[in-house]
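A single protein chain has been omitted; all remaining protein chains appear in their positions.
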Amino acid sequence: MKLPTSITTLIAGILVTLISLWYGQNHGWMPEAASREAPLVDNLFNVMMTIATALFLLIQGALIISIIKFRQKPGDNTDGPPQEGDIGLEIVWTAIPVVIVMVLSIYSFEVYNEMGGLDPAASKDPGPQKTAVVPGTAMAATLPGQEKLALGVGVPPNLQGNNAIVNVDVLGLQYAWIFTYPDSGVVSGELHVPTGQNVKLNIVAQDVIHAVWIPQFRLKQDAIPGRDTQLRFKPEVAGTYPLICAELCGAYHGAMRTQVIVHTPEEYDEWLQSQIAAKEQGDGLTIAQIMADNDNRLARHTQDWNISPEAIAALQEMPHSLDSHHLQHL
Amino acid sequence: MQSSTADTAQNTLATASHTEAGHHGDHPDHRIFGLYMFLFAEAMIFLGLFAAYLTFRSVAQVWPPQGTPELELLLPTVNTVILVSSSFVMNRGNKAIRNNDVKGLRLWFAITAAMGLVFLFGQGYEYFTNEFGLTDNLFTSTFYVLTGFHGLHVTFGLGLILVVLGRSLKAGRYTSESHFGPEAAELYWHFVDIVWIVLFAILYLF
């Protein structure tokens, strides 16, 4: 059966379109989507996957067909046709990427805006602040009703004016995360948040750059020494997810991970109350305890990994007295 | 490109043999062209450093940081005048050699060298009398690194001038036809000069 070229092209085009549309939705590469922001990113990614699949099939297809159809026939030592260009074709393949790129830019812009990336309070860089990093104090200084400037992902336009319900101060240091709840003074080594409420992480770093990454929320922001950054989001699905340090911060960068526990609001209140109670009785977690726990964890690892005792000693010497460390530079 | 290849070949061949005559000696001198590019790259280093300085400054709440002593202005201004005028002095040297006047070249270049030396001494004096050190704060650090890096370039330029002076002692080394050395030294000196003007403006004046 010999079909005219135009028909084969048409069929190929339809096939490519269908496969791309299907694959763009069904690649299954993304982890669970557990925040308000995650589906926005996933939809964007699916669109990009669709376009990428189509371009991939088109170009690889052309290459494979060339290899099969246009390979040198045995004994034929002549040249191919002396075609040097085709203005029409060239205009088409300049214009199509221009359009794709414009659509992707605008769509990405929309998504980013809807995530809160262009919130004025989160998209201006106030520069290095040279403030002391003292967990629970410096960042709690935010006046009620007034958001402090901090880089990162902020409030989406439709929620402007709403203050976050849950505020958490996040401190990154080699090699642990410390979460302080400024409203209650509770300190934790894991992040606990309720579903369906606006959460704001105020992120700082003590020593080197770290980065908060919660893959299931599709959110990431560097923790930069000397600068305040923030992430605002709304957890949607209860569960336990990893919180990973995503910026190289030293030998144990890979070990710098903890958990986000997304509770239902009731569970969250329970947890918070129990922490406050423990704190009042004097057996709540303190920063020193979290660090000690963390060192034990690292030390345990280091034993498993046959690492020199000096290395562990060096780790133990790290400045854990948070209050004194950075104040000297004021 | 459908025309017969042999035809084009013959045409190009014809032009080739024509131009042959105008081409004497080895290949022509491209060193000035290369020097321009080198200076462009150098300018990019300074631009990078200036940009860093301006960024530090624009994001800082107070600039220069609290506690930085006032910069003395008189000496650097005099220094600036000396360096800038030395460029004009040097230019006369090159004009001289273009007229085959080696003596003039020597004279003007020697004066330029002296002026450059004065500049360096002035800079050194400033370093010694400044009330701040390299590591005091962000401003003082950038101050020393920028002026120091520039000073290094002045020193190198001075070296070039001295080399030219030394070579000019040999009769016939530089003529109105062949004077790459003085020309290159002059270009370099102008470059160092321009960088200084920008540096002076952003460090001392604004």
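Each chain gets a letter, A and B, in the order it is written, and its residues are counted from 1.
What we mean here is this: contacts are C-beta pairs under 8 Å (C-beta built on N, C-alpha and C of every residue); 3 or more make two chains touch, one makes a residue touch a chain.
One rule holds in what follows: contacts and distances are computed from a predicted model.
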Checklist entry - Looking at UniProt, which of "Cytochrome c oxidase subunit 1", "2Fe-2S iron-sulfur cluster-binding protein", "ABC transporter permease" or "NAD(P)/FAD-dependent oxidoreductase" names the chain we cannot see? => result "Cytochrome c oxidase subunit 1"
Checklist entry - From the list A:Tyr23, A:Phe179, A:Tyr252 or A:Tyr268, which touches the chain that is not on show? => result A:Tyr252
Item to check | Among A:Ile165, A:Ile244 or A:Ile276, the residue in touch with the chain that has been omitted | outcome: A:Ile244
Checklist entry - Where does chain A touch the missing chain, residue by residue? => result 29-31, 40-41, 44-45, 48, 52, 55-56, 59-60, 62-63, 66-67, 70-73, 76-86, 89-90, 93-94, 97-98, 100-101, 104-105, 108-109, 111-112, 115, 117-119, 122-125, 127-128, 130, 151, 153, 207-209, 211, 213, 215, 218-222, 224-227, 229, 242, 244-255, 301-302, 304-308, 311, 326, 329
Checklist entry - Which residues does chain B use to touch the chain missing from this display? => result 1-2, 5-6, 8-10, 12-13, 15-16, 19, 27-28, 30-31, 33-34, 37-38, 40-49, 51-52, 55-56, 59-60, 65, 134-135, 137-138, 141-142, 145, 149
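Just so it is clear, only the chains that are shown with their structure count from here on.
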Checklist outcome for this item: Between chain A and chain B, the Cα-mean centres are separated in Å by 47
